[in-house]
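Structure first, commentary second.
The other protein chains are all here in position, but one chain of the complex has been omitted.
Chain naming follows the written order as A and B, and within any one chain the residues start at number 1.
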Amino acid sequence: MRSVIVLSACFIALAVFGPMFAPYDPTAINIPNRLSGPSAEFPLGTDALGRDILSRLLYGARWSLGLAFLISLIGLCIGTLVGLAAAQGGKLVDWIVMRTTDTFLAFPELVAAVVIAGLLGAGTGSLVFALSITSWMRYARVARGIGLSLKSRGYVVQAQLAGMSPLAVARWHFVPALVPSLIVVWTGMFARAILGISALGFLGFGVQPPMPEWGTMLLDARIHLRSTPLQMIWPGMAVATCVLAINLCGDSLRDSLVERTS
Amino acid sequence: MMLAILGLILRASVVVTGAAVLTFVLLWFAPGDPAMAIAQARFATVVSADVVDQVRAEVGLDAGFWSAFKDWIGPLLVGDFGNSSVTGREVWPDMANAIGYTVPLALTGLAIGLAIAVPLAVLAARNQGSVLDRFAVGIASLGVAIPQFWLGLLLILLFAVQLGWLPAMGARSPTHIILPALTLGLGVAASLTRIIRSGLLEARGQGFLPAFRRRGINEAHVSRDHVAPHAAIPVVTVFGLELAFLLEGVVVVEVIFGRPGLGDFLVSAIFARDFPQVQAVVLLTALLFVVINLLIDIFYRVLDPRIGEHDA
Partner (left out) sequence: MLSVDRVSVNRGKTLALADISLSIEAGKTLAVVGESGAGKSTLIAAILGLLTPSKGSVTWSGAPVPSCRPALVMQEPRAAFNPALSLRRSVMEPLFARKANVPDNRLSRLCKGLELPTDLLDRKPGEVSIGQAQRVGILRALIDAPPLILFDEPLSALDAVTQKHTAKLIADLQAEEGFASLIVTHDLGYACAYSDDVAVLRRGRIEESGESSAFVAAPCTDYGRALRDAAIALGGLEIAA
C-alpha cells in the first residue's frame, strides 16, 4: 500500500515537475540539428524536426502518465458506482447491470478503444473517452462482488435498521471495505491505460503532434528507424519502466491483501 | 447441469445482442458526416453537396435509427455483412481474406507463447523460490510491461535492419510471419508464464497433495490427476484473457509489420469511415469473444459445479 502511494507520488512529481528539468521547449523546431544522435548538447539526441528528445520525454510524462491517471480514475468512479448499484439494487437491477457490463466486456478493450477514438476523431478528448468507457467494467465486477458479500453483514443490517439512507450506508460501510481491492484493480488499470494511451498514440488516434506523448514519439521514430534507431529506444523504455513499476507495486499490494484476508 | 448450461447460453445471446446494438449505436452517433467522408474517400476529391446526399441515400444513412438498424441486422443474421460504403464491394470476401492473414499469425503467436511459457512456468513452480523461479517471474513481469509495438520495432531493428536475417514488412513469403509472430508470442509468453505459474503454485498448496506424496504416490500421477484439474481452471481463464490479448496485439502488430490482416483491415476502415466494414470487424470480434468465453464458462461448470454461485 505504501509503495503504491510512494510510486504514485513519484509519477505525479515527474509529471508536474519533470518538465522543469527539460533543457529545451519540447515543441521547438530546430531543423539544422535534426536526427542527431546523443551529444553533450542534446543528451538523447533530436527527432526529425530537431526537437530535443529528452525534453519531449520529460514533457511526455504529463501526457502518458497524467492522462492515464485521469482515465483510470474515471473508470474507477463509474465502475464502483455501477457495481454498488448492482449489489444494492435487488435481483432485476443486478441482472440488467451485469448484462450491460458483460456487453461492454464483449469487446477487447483496445480494439473498442481504437474504434471509438478513431471514429470520434483523433485527439486527447476522444482518447480519454474511448479508454475510460472501455475500462470501467473490472471495477464494477469487484465492487459488486464485495458489495454482495457485505450486504448480509451484521453491521450493514444494523445500519439499515437505524434508518441510514442507502447512500450513507455505502459511504460508511461499503466504501471502506472496497478500498483495498479497488486499489489493486486500479493499479492494473493504470498500467493498462499507459499502454493504451501509447498504443493509440502510435496508431495515430491519440494525442496529436506536436504534443510529446510517448506513443506518438514512437510513431515519429518508426519512420526513421533505419537512420536513427536510437530514437525509438527512449519512449519505449519510458513506457516499459513506468508500467513495470506499477505492476510490481500492484503485485506486492495484491500479495499483502491476500495475506490479510487469509 | 443442463439447465445451468442453457442459462449460460441464454446469457451469452443477450450479450451478443447487446453488443450488436452497441456497435450500431457507436457508429450511428459518431460525429462528422459519414456520407461526406465516404464520398471523399470514394471519389478522392472534394465533392459537392449533391453528391454527398446521393451517397447518403445510397448507403442508407438518411433513414431513422431503428430502420437503419433493422436494415443492418437483418442481412447480418443470415451472414450478409453488407457492402463496403467506400468500394462498393461486398464486405465479407475482403474480410475473409484479411482473416486468412490474421489467423495464422495469431495461432503461431499463441504457439510460440505456449512453447516458452509452459516449460518455464512448470520449472519455476517446481523450484519455487529458486534463482530460476525469480528469473522467470522477473522476465515475465518485464515482458508484460513492454508495449507490443515497441517490441516489434526492436525486433525489426535487430533482425531485419541490423542483422538482415528476417524480412520485416508485408506478408509475401512464409518467413514474413516470423517476426510478427515472435512479437505476439513473447507478449503472450510473459503473461501466460505468470498465470500458469501461480495456478500451479495454488494447486500445489491445496492440502491434500502432501498427503498423497507421503503415501508414495507417483509424483507424475499426482500432478496429472489432481494438480492438473485445479490448475486447469486458472489456465482456462487465461486462455480467455489471452484471446483478448491476442486480438488487441494483432491490430498493432499487423500495422507495424504491414501485414494485410484483420487489424490492418479495421484501421484502414476507420480512417476511411467505411462503416459497414468497421461494424463487421467489431461485431465479429465481439461474437468470437463471447462464444469462446461461453465455452470456457461451460467448461468450468462441467469441471466444478460449485462455480458461478454468485452470478446474477
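To be clear about the criterion, contacts are C-beta pairs under 8 Å (C-beta built on N, C-alpha and C of every residue); 3 or more make two chains touch, one makes a residue touch a chain.
It should be emphasised that the depicted structure is a prediction, and the values quoted were computed from it without experimental measurement.
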Touch with the omitted chain, as defined above, among A:A13, A:A28, A:C77 or A:V157: A:V157
For chain A, residues in touch with the removed chain: 153-155, 157-165, 168, 172-173, 176-177
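Rule of thumb we're sticking to: only the chains that are shown with their structure count from here on.
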Centroid spacing, where centroids are CA-atom means, of chain A and chain B in whole angstrom: 21
Chain A residues within the chain B interface of the complex: 86, 91, 94-95, 98-100, 102-104, 106-112, 114-116, 118-121, 145, 148, 191, 195, 198-199, 202-203, 215, 218, 221-222, 225-226, 229, 232, 235-236, 239-241, 243-244, 247-248, 251
Of chain B, residues touching chain A in the complex: 11, 14-16, 18-19, 22, 26-27, 30-32, 141-142, 144-150, 153-154, 156-157, 161, 243-244, 247-248, 251-252, 255-256, 266-267, 270-271, 273, 278, 282, 285-286, 289-290, 310-312
